[in-house]
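What you see is the complex with one protein chain gone and the rest in place.
By written order: A, B and C. Residues from 1 in each chain.
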Amino acid sequence: MGVADAYRNSVENQWCPGCPNFGILAAVKKSLAELDLAPHQVCLVSGIGQAAKLPHYLQANVYNGLHGRAIPAAIGIHVANPELKILVTSGDGDLYGEGGNHLLHAFRRNPDLTVIVHDNRVYALTKGQASPTTPRGEQTRLQFGGVEIDPAQMLATAIVSGCTFVARGYAGDIDGLSKILVRAIQHRGLALVDVIQPCITWGNHPVDWYRGRIVPLPQDHDPTHRDRAIAAALDVADVFPVGVLYETAPRPTFAESYRTRVGAGPLARLPRINRGEVEARLAAFIVNRD
Amino acid sequence: MGVADAYRNSVENQWCPGCPNFGILAAVKKSLAELDLAPHQVCLVSGIGQAAKLPHYLQANVYNGLHGRAIPAAIGIHVANPELKILVTSGDGDLYGEGGNHLLHAFRRNPDLTVIVHDNRVYALTKGQASPTTPRGEQTRLQFGGVEIDPAQMLATAIVSGCTFVARGYAGDIDGLSKILVRAIQHRGLALVDVIQPCITWGNHPVDWYRGRIVPLPQDHDPTHRDRAIAAALDVADVFPVGVLYETAPRPTFAESYRTRVGAGPLARLPRINRGEVEARLAAFIVNRD
Amino acid sequence: MQDRSVLVAGAAGEGVQTIGDVIARSFLSHGYPVFATQDYESRIRGGHSSYRLRIGDEPRNAPRADADVLLALNAEAREHYQGLLNPNGLLLSPDSVDASAAADGASVAVAFSNLALEHGGSKLYTNSAAAGALCAALGLPFPVLQAILAETFSKRGAEVAESNVRAAKAGFDAARATLGARRPAELPARVNRYAFTTAHETMPLAAAAAGCRFMAAYPMSPSTGIITAFARHPELGVFAEQAEDEIAAIHMALGASAAGARAMTATSGGGFALMVEAMSLAGMTETPLVVVLAQRPGPATGLPSRTAQEDLLYAIHAGHGEAPRAVLAPSDPQDAIEKTVRAFDLADRFQIPVVLLTDQFLADSSFSMDALSLPSEIPAPHLADPEAIESVYRRYALTEDGVSPRLFFGQSRHLVCVDSDEHDEGGHITEDLDWMRSAMVEKRLEKGRRLRNEMAAPSRNRTEDAELVLIGWGSTKGAIDEVVDLARATGHKVGALHFTEVWPLPELAFPEGPQYWVVEGNATGQFARLLRAECGLETEGRIGRYDGLPLDAATIVKELPWA
Partner (left out) sequence: MQDRSVLVAGAAGEGVQTIGDVIARSFLSHGYPVFATQDYESRIRGGHSSYRLRIGDEPRNAPRADADVLLALNAEAREHYQGLLNPNGLLLSPDSVDASAAADGASVAVAFSNLALEHGGSKLYTNSAAAGALCAALGLPFPVLQAILAETFSKRGAEVAESNVRAAKAGFDAARATLGARRPAELPARVNRYAFTTAHETMPLAAAAAGCRFMAAYPMSPSTGIITAFARHPELGVFAEQAEDEIAAIHMALGASAAGARAMTATSGGGFALMVEAMSLAGMTETPLVVVLAQRPGPATGLPSRTAQEDLLYAIHAGHGEAPRAVLAPSDPQDAIEKTVRAFDLADRFQIPVVLLTDQFLADSSFSMDALSLPSEIPAPHLADPEAIESVYRRYALTEDGVSPRLFFGQSRHLVCVDSDEHDEGGHITEDLDWMRSAMVEKRLEKGRRLRNEMAAPSRNRTEDAELVLIGWGSTKGAIDEVVDLARATGHKVGALHFTEVWPLPELAFPEGPQYWVVEGNATGQFARLLRAECGLETEGRIGRYDGLPLDAATIVKELPWA
């Protein structure tokens, strides 16, 4: 088991002092250490937003792409180098708003990724507009009269869409979160972890408000029971059940059949196709060769 | 009650002779007639695909926009002229694939639209690639070895996302479908109707194959019961339960609060803002007027 | 008073903007015009940010990079910004600095937070203490600041207001004391009054006046202020929706427009990229639309909170296929009003998308304007009269000028068919290549030709006798006009041509004689290339800036041939 310090780098952190994002960062490091993954075995993929800056703040490979596009980029990376452990870390706006379609279809593809959503219920980097998870009625720096539409239900959507690992975590509980993350990273296929992450700058509630509402899933929660999992996923009016909501047997992961054909390892290491084989195909365009 | 013939126009139909799309067209006309809607009160909105050509084939207002973008266009039309009955008619590729994100967020907004998905489980206009609903394992003109990912579960997603009317229809049953459509159009808020529409050119199964698998929902199906509705929505391995899967009390529809402010009717009919009011605001930028 | 540049610097979240704003308002209320720019990082707390004020007797709405006075709220800010301080400048900071750092200038240490605690009762009032010190350093009578502070904090109750004023007074007194003999003469009050605001604040008002009723957008710096203004002022009557993404935003706006509402969206380069397909759609369906494209440095995420003019050719060419569009690039808050009204009018009359090309500099810089006014006439929407249409309505009827009478969905019993495929006059899909396709292409092009005839020529500044003509576009007008004055003052016959309607370019002649130099906020000379392509103009020189900061006169002057 490694130590979380091995992932420390010297990049200046741009988050607000005291932001629960630091808790997520700590939990990520802790879980990687626990799993004894060396930095070069890990690739962190993100979009744009406050959350999406996370990959810069630890030692690992980093792909910090465009707002909303972490998922397809991560899928490409996953196919091209299946040896990497890939974590997507981005915001609720990024993954559920701009990138919603990619997540929806990622559930279908089931690539071996851990998707960590920093769910602060706000667009923080752009200074406080509603995110897809902002509850109806809450005021923001754009929805001055209160949000007038219902929040997205991406955990429940994941469950009905065939995602086999769906969890909710809390940024304020580094140990608890890192335990969930260890399971998520170990899970074969796409694992979705929505992390309640109060924004202390733009959020409508102080951290305390959340702390009181974070409750562990009931002891007897059966993570293989779809309806109960959905109920726990939807049930966020004034309480946030935390833990692994849903976990079933892994489904085939993305690109498995291609991989059995071409073999393991990075695509860049595969030999180039035999020149003669292509030339033969070009020759086959000649009509009626004798 | 009007007659469906009132919606007939003289545009040449480009569908394959015998395509079940004709059944959907007939059911749409029938339901509009039943509801006594004059053509100019109706606006049909579509994306691109074989299905998306439907609006051209009847007398009504038409917005045939881009592939995947029918939903946001329909929302804009709905806000700008709430007097219109708006039907979105487009393909499974269009609405669940390219346009997936819009549908996901439309469930949250709950605009008063009827969304009719021509679910032929294929990209027909582009000649036979998998659509988001093509079952795993089925061969297509692109997935030669069979589809390797799971189908999208948009009906179940709608249910967990707050959509209050979710139905499955069958293109081969014009009467049954038009009954569902009448209810869907009458429903306040977004109504999603997924219509099983066998493609007789690119589909892997003849119409007969489907016909045998179309079953009405059980007599005792309770459309307000979320878990049962989800089960019926997901349950399409080899049987398609047809009918209204889910229906609950309408939620507030999109733009209601704006509408109470500015009044009913097309925005284009509202008087322009008083010039003086804007001038006063410009004058307010003067610092320390005396 | 002579032209002064004042820089307030600190970390994000530290109140730089509050101080800057209070000082700006104080000077304005004292009768002096202020030009204020903001410089900040893409983060919420920490880092470096500054508010720069340029104060003088006459409005000079152009940035200055150097500072006569630097107020640094902390040591990091001082270090980061003190290189900008002029040789005889004054440094105000909470800690004393060794002489060398402040070179020939003066360094005044005022313990803002201690004073705030002591006199205001809390460190919360540190910023007011700093503002007071700045006020002293600039010769502004304290009562002016006092009035502005009282007004600013009145909403938070009398006690808070008074504490702020006390802290400010303490800062003021402390600075005066420390300055001693170096303290400036007290500035006399003037009667002049100025409107003080940004282009992104005037544009939503102009849009509402132009009849805009629908706005959908997705937040993106530096464009977010536009939708925010509509949301903050529901009385403007503009329905404003935050979409799930930019694609949805523009398609919502197009749908609304087809249904008769004047509609717009706003974004920056990355979001505009996602709207490109819909720009092409607007061209094909001939649906009026106004799109604000607020530029920031790219590529990709680039520098989200900085400025650039890198998206000109992109704004013009973004969209597959060929259809007319207009691109307008306003130069200041008043021009932004006029261009916004014009954008809605052009969009409506030609049934095209119109891009309003702004940038972070325009979004965040407050100009002092003698007055702000709406155009004397705001054109009415150009919708057809359904009664005047006999028999069957055809949305794309072929006409001489290429513009078809436009009805909207549900306007009457006439049915409206809007289609993204190549279509016939009725709007239905066509595959008639013998005639209909070409007729529709020519219809759309004809609109473009007529549009071109209406585009405005550039404004001229002392070009009559100029030996060197600087050509600029959009937000750089203030800086370039200043260069003209500076150059003339040193005996160089410089003039300027300034474009605020950049696409399509009208027929233009560039008389032989002067050298032409293009000045723009990018590295590749986009407008220079455009002038070459469209007007055959061979320019002699190019001045580009691409470090994320706005073009200022000093930077331009340094590049002139005699510099």
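Couple of notes before you dig in:
In this text, a contact is a pair of C-beta atoms (placed from the backbone, for glycine too) under 8 Å apart; a residue touches a chain by one contact, two chains touch by 3 or more.
Remember, it's a predicted structure, so these values are computed and weren't measured experimentally.
The residue touching the chain not shown here, chosen from A:29, A:105 or A:141, is A:105. Checked against the full complex, the candidates C:124, C:160, C:441 or C:486 give a single residue touching the omitted chain, namely C:441.
Along chain A, the points of touch with the absent chain fall at residues 11, 14, 38-41, 43, 45, 48, 53, 55-56, 59-66, 69, 71-81, 83-84, 101-102, 104-105, 255, 258, 261-262, 266-270, 272-273, 275, 277-279, 281-283, 285-290.
Summarising the interface, chain B meets the missing chain with residues 14-17, 48, 50, 66-68, 97-98, 100, 123-127, 129-130, 132, 141-145, 201-202.
Contact residues of chain C toward the unshown chain are 41-42, 47-48, 247, 268-270, 272-274, 276-277, 279-281, 283-285, 295, 297-304, 306, 308, 310-311, 313-314, 316-323, 420-422, 429, 431, 433-434, 437-438, 441-442, 444-445, 522-524, 529-530, 532-534, 536, 538, 546-549.
What we mean here is this: only the chains that are shown with their structure count from here on.
Centroids of chain B and chain C (each the mean of its C-alpha atoms) stand 40 Å apart. Note: centroid distance chain A to chain B, computed from Cα atoms, is 30 Å.
Residue positions of chain B touching 2 or more other chains, listed in rising order: 101, 104-105.
Among the residues of chain C, those in touch with two or more other chains are 234, 244-245.
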